[in-house]
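Only a single protein chain was left out; the remaining protein chains are all shown in position.
Letters A, B and C mark the chains in the order given here, with residues in each chain numbered from 1 onward.
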């Protein structure tokens, strides 16, 4: 049965239990308790400084809230569903603990600006955490790149072998994505850290509040410019979940590769036992479950983004109850991206790469066919003719079941008289990779330079 | 720390705790316990009939599973996260209870076909429940329509007053949507109720199973045609969530109208207290929270659908671990649509309509302007000229702040000599509505016929 | 420059050119011309039968519309953007051609029911076409399955080799998906084929129309039950695009497999030249562009579905101009799914399968490890012990770089004394597949039966 509601005066019937079940949010918004308390502390201190409440009241409030925080964290706090949300639960308990002063805390504040404040504080904490985890994963990738500076594998386009690339270069491609994520999240944070406290229900308040002071106290970069916008803006949540979506896109791409690489037809990686599962029936199995689930969980974060955007479309000013639905998509995306970044960093740290399998795949993929054509161009052939000779060499090697570099000089000379002994140098995979030395390319020096730049960023961002 | 896994043989390191947290599903898939047991019962009975296990074992299994079901339902069952999922939890407990026979239950079955079976059974149960609730809401709307057969309100297009319509007709428009939902869900159910049990890991099994028999035992309409498709198809879940999405579209449209209607500028409805909330600050407030949350929750169901489709895109055959992510979107959509249908039916049953406010809105909207034009055409005017006269009458009435029907005959005759005393009959809202008597129209007889048809459907569908 | 609008009477300013550019739809909705004319013919004939217009007028209208259709189809028709949409363009031209009778065509009709009618007619035509193309692709797959009844390949779960399956079985798994698509589209069609003609603007009409007759004339299965629902329902479009989304899911899964199979690490397929592209730089390349684009285009159809659902969320009754945005997502999904089905059917018809590469992949994947465990169980071993022996055999073969079947009897007996000469029969891939003879399994007889059932469906559906 529903308790007495604060707004009950004008109502004769009581809230139906169904309505209560449908509208309650404390089961998920209690996750905001720390931020709710943090915001209330800032508000109380400001009220006292502005002379709206007594200094004594502010001290009681501060002590009461500290006690509530302890209760919540040691499990002693009794959450009450009929109190609707985290704000009412905390406020009711505060009044229980400290009496009238507890009621004064809400002076000049509405749940509309309070919930926006709590949520922004929470999103800001989580985004900073994401940045740390994305950077950590990038650091792991860079470290593994450093170990595999000279390991080569087929670079694919269209999942067809294209040109040899360094494994370090390949891993750094992902590291660059996560670096970009950090920058994007950093930009988003600027817009998250704008305090709505002081906007009250929608129009500001008649009390002489100092919203700049509460903003500073809570570590926000600025206060709201417009009270109606302050209570009805949820752009920051959508932008945060968009950032999470791109993190997941990057993780899903890495996952797809690992899943393919773990198949025996590739065999480029051996999954660490701690990150794979087997089968109770099939003794030969070692399944890349972590990568599959990472790929799969990408979908739910996209779903969260869809939900948040759809939610806000066409809502009139200012607060609408629809907006209570802003939190669960963010929480879901947060849990997913947090754990996915963490488990993938741990897995990549222990991933075993098989350079020999990569080498075999290069041979099978005739990945040096471009080199042969370039070699012929270097010897004076027209590009089109060189391309054709190379194509015929591929056909010959395929017939024999060998790589281009395994053909004899005779065989090759049978295809073009321009070919000489130095062709084998040209066909060498390592040479092929090293030749691509322009900035950002897969040549050894280029990758070394890239790695150095990346480590500099890591240190500065750390 | 992780327990000993069934597939641990080939593995030396133990599953990392992170991996476990990332891959565990028992926290959400335990919701399938009843269906897991139901499927196991069917499987055990079939195994015994086919002579794969002893009749005695089947009896033990049946008793053991019945006991487990009781344990779960009275809260005595100990869910174990290191057991990964609901299937392993139930099976491990069964073996604890009945020994070796418990292990034989899994003969000729894999978790791949088992989870697909459980999920389909569950979705089928839930869809049938949705149909019941959608029909219930439709019944409420039809009942309220019956009460308001003669109440008129402005029919809007572009949210601008267009023509008078019956409130009954308006409510029945929604009832028709929910009827269509029932039919769509019914079609979906045919595809849900196809048993995958017997497909085993992906290729079928070497035991002489009888998948048709288990399908029948579980109440499915058919068994799988292809074992690889059986374990990797999740179309049914996507289709179910799509059905839920359209239900929510319909509810969101109704909600939007109620939100607008509850604004004092309209005042067409007074929300029952049990389905509204007030404000702790603003004494005049009565907020349509149920409708707002219904509209808002529509977004999360769309997000669930996005997640499910995105999940399945580009997955190779057969089972992939990504597919573990199929359940939570369905569960979320299920909870949302179930509660939303229920609370809206309860609310509509008690919704108070204000016929007087509707009447005023018709006057203000010059909703009989079409009637005036038609009247003039009836008197011999060309349509374009009639349209223009009516437009000028609107302008005149607007200036005076009255409805068209409040203009004097003199005023009207000043606009056109064709106008006579009988114009007021034409301008009468009730007449205007009653004139639209073609099947499916808003005329009284037409609505009566619609209502009769609808009630016939309700009875047949009941 | 804007022309004179039909509704211009009450307006003094003219429509701004910007508004015109923003609101015009004729550039995309002219695609509905045939259905617009078809609907108008039905309406005109009904009006004459009901005595609303003269028989003579109906004949003029019929001739006029036939002429307009010819003009459009031979490119002589002048589309006029200031006429807004296809309906006004056709109607204006009709009046040009046949005079006053042309204006009478619109009697008792509004653009609201007209556009809904046209769109439903169009969607119905397209859905029937999709069904034909999906069936055609299914037929190709079944045919190719018939050719490869005995070709084996590794069946994968988690993209790890699991158990040998027939290529025919694998192809039929996809055929089953497209069969299911046909059934789902068929169900959708029932809801598409409900005529809204006669609902007029929103409330029905004062003319004695016969909406059942026009419904029959146009080949619809029923007429609308409620005029407000009739003009504001777009469920059918969303459901159609959902059906398209699942077709694309299936195509994307097939595409993913072909892309992986075409990689030299697998080599299961050789792409027909007509469906692959090369590289101007890399002579060895043969890229699976058709499959990649199919997979990529799946995303846009999901986007179309998102757009349609989001569009309809929260729209009040009845018609709103937002709904003009219903057509482009459908058109886009239609073009995509139509061409994707067609090009994939053509490609699968010519796809070259490499049974030898599949065989090698089975050896490399120790795909008969389950068989070894089962063999040991058959000889009396406990399953857990058998699983372990098999695991050790896998390790041994992996060390030697061979398949399990390439180990010597001595080697195997070193692992378990239960092993005898007949183990090699057990390890044989063909035997392994054939042992799975339960209905729907990959055994030869089971696949034969599946294929026969499938062909029966194809014939009946043809």
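We adopt the following convention: a residue touches a chain if its C-beta (ideal position, glycine included) is under 8 Å from a C-beta of that chain, and two chains touch if they have at least 3 such contacts.
Every value quoted in this text rests on a predicted model; they were computed, and no experiment measured them.
*Asks:* List the neighbours, among the chains on screen, of the chain that has been left out.
*Replies:* Per the contact definition above, the missing chain touches A, B, C.
*Asks:* Which of these touches the unseen chain: A:30, A:216, A:435 or A:455?
*Replies:* Of the candidates A:30, A:216, A:435 or A:455, A:435 is in touch with the missing chain.
*Asks:* Which of C:68, C:182, C:269 or C:308 touches the chain that is not shown?
*Replies:* Within the whole complex, the residue contacting the unshown chain is C:308.
*Asks:* Based on the whole complex, identify which of A:120, A:133 or A:169 touches the chain you can't see.
*Replies:* That would be A:169, which touches the missing chain.
*Asks:* Return the single residue from A:149, A:249, A:339 or A:461 that touches the missing chain.
*Replies:* From the options A:149, A:249, A:339 or A:461, the contact with the absent chain belongs to A:249.
*Asks:* So which of A:139, A:159, A:397 or A:458 would be touching the chain we can't see?
*Replies:* A:159
*Asks:* Please give every residue of subunit A in contact with the chain that is not shown.
*Replies:* 9-10, 112, 155-159, 162-165, 169-170, 172-174, 176-177, 180, 183-184, 187, 190-191, 198-212, 223-233, 235, 238-239, 242, 245-246, 248-249, 252-253, 255-257, 260, 295, 298-299, 302, 305-306, 309-310, 312-321, 374, 387-388, 391, 394-395, 433, 435-443, 446, 450, 453-454
*Asks:* List every residue of subunit C that touches the chain not included in the displayed model.
*Replies:* Where subunit C meets the chain not shown: residues 5-16, 18-19, 21-23, 110-111, 201, 272-290, 292-293, 295-300, 302-311, 320-325, 328-329, 339-340, 342-343, 346-347.
*Asks:* Please output the residues of subunit B touching the missing chain, sorted low to high.
*Replies:* So the residues of subunit B touching the unseen chain are 156-163, 259-260, 262-266, 279-289, 292, 306, 310, 313-314, 361, 364-367, 369-370, 372-373, 387-388, 390-391, 394.
Here is the rule we use: only the chains that are shown with their structure count from here on.
*Asks:* Subunit C: which residues touch two or more other chains?
*Replies:* Subunit C, residues with two or more chain partners: 156-159, 162-163, 260, 306, 310, 313-314, 387-388, 391, 394.
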